[in-house]
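Only one protein chain is missing from this complex, and each of the others stays in its spot.
Up next, chain A:
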Amino acid sequence: MARLLLHGVGSLLPRLSASHHLYTVTLLPHTLHRHFTYAATLLAERKYTEKHEWVAVEDNIGTIGITNYAQESLGDIVYAQLPEVDAEYEQMEECGALESVKAASELYSPVSGKVTAVNTAVEDQPSLINQSCYDEGWLFKLELTVPAEIDELMDEDAYKKFLKESEQ
């Protein structure tokens, strides 16, 4: 988590979960104030689906990725087929695929919306998804058309509980 926070400066911050106490450990004092400002205004909580996608919403723009559990079970990702900018999706509609060890896994949009950006870095280097699934390995951003859908998704605690239960 500490490594993740060091990467999470500036525009990446909104995708981090709100573990405020860690900031004091990982950031230098003179940057502290600025980042707490970010934390107050931009930091969004990640929500999770049962299919192991996460979404963090800020100003009605959702950033979407896959969870650590998903990247671990997929193995080394060799290709990321991401949606096109401006494409529109319904909640849980197929919007792309991730290929790993000869398997193409469908990717679903956890919320309804219109694609505003895709992470070209993971198109060039799909292993980023394995290395940093919550940060540099984000997949795409959506402008939400049904913001209330977010409330139906699991928060971090509920997702952890869900993982534990599905392992049994």
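Here is the rule we go by: a contact is a pair of C-beta atoms (placed from the backbone, for glycine too) under 8 Å apart; a residue touches a chain by one contact, two chains touch by 3 or more; residues count from 1.
Everything that follows uses one rule, which is that contacts and distances are computed from a predicted model.
A.B. asks: Unshown chain, UniProt name, "Translation initiation factor eIF2B subunit epsilon", "Ubiquitin-like-conjugating enzyme ATG10", "BPL/LPL catalytic domain-containing protein" or "tRNA-splicing endonuclease subunit Sen2"?
C.D. replies: So the chain that does not appear here would be "BPL/LPL catalytic domain-containing protein", according to UniProt.
A.B. asks: Using the document's definition of touch, tell me which of A:D59, A:E72, A:E106 or A:E152 contacts the absent chain.
C.D. replies: A:E106
A.B. asks: List the chain A residues touching the unshown chain?
C.D. replies: With respect to the unshown chain, the touching residues of chain A are 51, 78-79, 81, 92, 94, 97, 99-106, 108, 123-124, 126.
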